[in-house]
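Just one protein chain is left out here, and the rest sit where they should.
Letters A and B mark the chains in the order given here, with residues in each chain numbered from 1 onward.
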Amino acid sequence: MLLTRKATGQAAPQQRLSRTIPIAKTIDRRTFLKRSGVTVGAGAVASQLPFNMIGEAEAKNEETGKFEVRRTVCTHCSVGCAVDAVVQNGVWVRQEPVFDSPLSLGAHCAKGASVREHGITHDSHRLKYPMKLEGGKWKRMSWDQAYDEISKKMLEIRKQSGPDSLFLVGSSKHNNEQAELLCKWVRLWGSNNTDHQARICHSTTVAGLGQTWGYGAMTGSYNDEQNSKSLMFLGSNAAEAHPVSMLHTLHARENGCKVIVVDPRFTRTAAKADMYVRHRSGSDVAFLFGVLHHIFKNGWEDKKYLHDRVYGMDEVKKEVMAKWTPANVAEATGVPEEQVFAVAKTLAENRPGFIIWAMGQTQHTNANGIVRASNILMLALGNVGRSGGGCNVYRGHDNVQGATDVGPNPDTLPGYYPVAVPGSWTHWAKVWNVDIEWLKKQYASEAMMAKPGMTVSRWIDGVLEKNEAIDQDSNLRMMIFWGHAPNSQSRGSEMLEAMKKLDLMVVIDPYPSASAAMFAKVRKDGAYLLPAATQFETEGSVTASNRSIQWRERVIEPLFESRTDHMIMYQLAQKLGFADQFIGKKDGKQLLRLVKGKGGMDEPSMEDTLRNEINGGCWTIGYTGQSPERIQAHMRNMHVFDVKTTRARGGKDAKTGYDLTGDYYGLPWPCYGNAKIKHPGTPILYDTHKHPMDGGHAFRALFGVEKDGVNLLAEDGVANKGSDITTGYPQFDHVLLKKLGWWDELSDEEKAAAEGKTWANDLSGGIQRVAMKHGCTPFGNAKARAVVWNWPDAIPQHREPLFSPNPALVEKYPTHDDVKVLWRLPTLFKSLQQQAVKEEVHKKFPLILTSGRLVEYEGGGEETRSNPWLAELQQDGFCEINPKTAADRGIRNGEYVWVSTPGKNPVDGSNVRLKVKAKVTEGVGPDTIFIPFHFSGWWQGEDMLPYYPEGAAPIVRGEAVNTATTYGYDRITLMQETKTTLCQVAKA
Amino acid sequence: MARMKFLCDAERCIECNGCVTACKNEHEVPWGVNRRRVVTINDGVVGAEKSISVACMHCSDAPCMAVCPVDCFYRTDDGVVLHDKDLCIGCGYCFYACPFGAPQFPQAGAFGLRGKMDKCTFCAGGPEKDQSAAEFQKYGRNRLSEGKLPACAEMCSTKALLGGDGDVIADIYRERVLRRGRGSEVWGWGTAYGPGRPGAQPPQQQQQQPSGTRS
Partner (left out) sequence: MRRGLLLLSALALAIGLNACGERDQVVVYKQGKYQGKPDGLPWDSESPAAELRGGKWTKGDRNSWEDQIKQRQLAQHEHKRIYQ
């Protein structure tokens, strides 16, 4: 009928459709793989259902059962998209978008739109009950039995080898309260050997930004991009990693903002860019300084801004002009001069602008330099500290920002109080209501207490390294993976060796994770799996990348036999002997109430943790004003918040009467002072245009008052709006307050607490309150540093990756010297690089191997690959390979290939190789291979299904790229170099 | 009078697959049945890559409806094309006829065991009592009768996929075109009136652009 009813133009559209489709290549990543794996799906395969059925109804009873709507936040990335979960009879039946959310406007990506799967019990791949590896098989056990055996073993090992023989890997997927409690938990155990995903994610960012201007977090927000004129994505594939952030980016672009993407791959983000630049993986410093070279050459830098607010730019300028000439830049990066100049011109002519990055900048051996080069570029353009400009750091996991701020870090206590400073311990012992002397005795010694622990990226070296070479008494003998996957750390082939040597491994996770499979592959016993609940089965707060804090309501009870993480912490603490200290029970006072959790069992109250511990102790980063009441009111009244500024236009919470006027959504930290003074939060860091009580900020006076005769504080005239001091000033403490004559503005109570204290450890918050009252920022008003004199590379340097494809460049830009002890471990740099050059590794492995993300999966991937709706979209591990590279090796699209790297299998010294499908695409250059890192469950061609507990293996399994990635760590933070190594590809 | 339509703005679609899983979630669609899919053309080709989300387009003159031997299709007053699974014989003729590949079959096999056809319902359920368990089991949720719009369009990460009344979609899209200064490059001016090349401009705006950059 369609064909017969033909008006003149009618047939033509039909023709065009069939004409364009053969021309355009319709093979895209998802369809080409999907055709092969229709029957892979386990469980709810349609062929098992009767003809007219399409799915099982969850709550079959349609008449009875009241509906309740619980507001929560998606747990898959740091954008923080709100979700309205509809629950009926305790079953999660529906999921609705939250259009009112100022951050996400109701949008979701594939993962967020499918979070309801976490509440589905039929055919679930979750870890359902505690298990133990016995005789090579995973056997079910009871919680009590598990606790008994685990604690007995832990105490036994502790007696033999001390508390530092434990490494506790915490989680960036814990909410703030759980993360903070875990940080406390491991300290009560007596060790600093703890870490979480931030190490392998943005540790270099936090260090680099913190050392430049005081705080190591996103300076603006995703929303603030709507106020930008230019956005440069250097090391970020936001379309796949932070899809909903693209809503803001694309809206900005449609309103005239210029989008530039610099990436070795032509990604989905690059497809939406105005300008795409392909550079070599790892050459970011050269690129950034190449851009800076043109900016300085044409005098496009913001001279007044540099004079007023930046230290050391002249030194940087000298080096950039001399060293990073267009020829050098083109040689190092592969980018021709015209493109670098075009980028520089665009950025200079379109201010304010953001530079945006994620792992592309952070996962390199010189990432500390790359990140700082980005800072320097933004400082030169005068973009930092204003709406629409700065450094937008896209954090990864949903609460990696929060976990970094208050959670289990090896070198800091909650709020970045360094373990090396005794004052941090007295501060936190006070907040936690724990006896400091008792705490000191828990540690092996006071020296160990002050020494930052090992990092998660190197835990295998903690196990395998020679005992004389490590900076602690014993090697690591026991591992707890508490919400962290193993396949996100590099050198997976060596990880298997480490697992062979461990005395004990405990995995506490909603899914068994690849840890279980890897361990069972090489061991017959020695491991325990404890089912933890997901974030939908508990309440708590979560910090998004823009530093906003949102509150999650509990959607459902923990499923199967899982228990919330904080219940497990408390119960284990009971077995290990520090339960009282864990809840702050001392001298008749108890810091945290115990509330009834699943099955009537006790667990610490999340609200009390937020209020008494986080709000009570994190004065440095301003986590003190976000009381549970304030952020819960925000969650109930999202519609009053403006999207461009995230500020509430007005409004009063119907439930509590709280007045929302002036608050920024989620009270982005720093939200100084206690909740009473109603600080609105700081949406844009370092922004002096506003009064501090209005969200204004400044560069921190963290580095001293002067350096080599040059003033490090802000110049005259540079201060927050309404500030009583109109020039730079140092950090506030009781001395300064007295000198200024403001001491008597404190109440008597505040004076008692503030005497002898600084703005960072005055538990009354009085110093902060009075300073801000006068328009001053409590942490001082200083200059940002372009030169970080306390680091090996004071000015960022380009250094070739350890496994570089070009020995001539290695000669020109060698890496660092080896370090005898870095985070308690000897760390190799130059020796490895030289060895690789000598052995001509680049000839045997001529292609650059880089790894990255896919939108369907997240992190180690076991959780998302167990969700059938997501798993169906990406059924095979694959690599992206350029058509020329493929043709040279006789590889066709969709065929299996072996990707081998210089990484070695310790057992027989062979090179590690991965079996993946080849996706031939022009998206990668002829010199690069890309493999997504979310897969696990295959080991160099072998399916590890038999090693998983029954019914708890993910639906989709594939090679973990990190099995094959090689040695390489950042000089400052031991971030792993997973973005740049070498490989060779051959047909399978 | 509302006329329900979908429009996927290819300038915004980033192939996040949010629409795909939103649909799976809302209707508990089993593995192997894909009511909605995202297609990316020219993957990896600088300047030419485009993504677009495709499901049933609920055609005014639906070919599936025209060819069905048992006439199990009908169109609602809002223009939504639905069908009765109890009548469907699984012949697959609608699958041949549909230019978008919307009809899905839950069975897979070499010898024609197809099962009942399943497809996007615009979240309008099917010929069973609205919001009943029977309707959910056969056709999925009926969001329209709850006063909501298709889950895929409501959850799209970049508001690329628009779903609802055609007039409102047109208004929304028009405003976007105005702000951008140009339409969607996939089906824009060049495809409709020009040589059929994606990205072709009207003659007076022709300009040479260096590869890898776009104005």
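The definition used in the following text is that a residue touches a chain if its C-beta (ideal position, glycine included) is under 8 Å from a C-beta of that chain, and two chains touch if they have at least 3 such contacts.
Just so it is clear, the structure is predicted and the values come from calculations on it, not from any experiment.
Contact with the omitted chain, checked across A:S172, A:Q226 or A:S281, is made by A:Q226. In the complete complex, the hidden chain is touched by one of A:C109, A:L247, A:V261 or A:I549, namely A:L247. Not every partner is drawn; the one left out touches chain A at residues 66-69, 86, 94, 97, 99-100, 102, 105-106, 226, 247, 251, 643-644.
Residues 1-2, 69-74, 76-78, 82-84, 86-87, 124-131, 142-149, 153-154, 156, 159, 162-165, 167-169, 171-172, 175 are the ones on chain B that touch the missing chain.
Operating definition for what follows: only the chains that are shown with their structure count from here on.
Per-chain Cα centroids separate chain A from chain B by 35 Å.
Residues 1-2, 5, 14, 16-17, 19-20, 24-31, 38-39, 41, 43-47, 49, 51-58, 60, 62, 94-97, 99, 105-114, 116-117, 239-240, 243-244, 246-247, 250, 254-255, 266, 268-278, 339, 342, 855-856, 868-870, 872-873, 880, 921-924 of chain A touch chain B in their complex.
Chain B makes touch with chain A in their complex at residues 11-12, 14-22, 24-34, 37-46, 48-51, 61, 63, 66, 85-86, 88, 90, 99, 106-109, 115-116, 118, 131-133, 136-141, 148, 151, 154-159, 176, 179-180, 191, 196, 198, 212-215.
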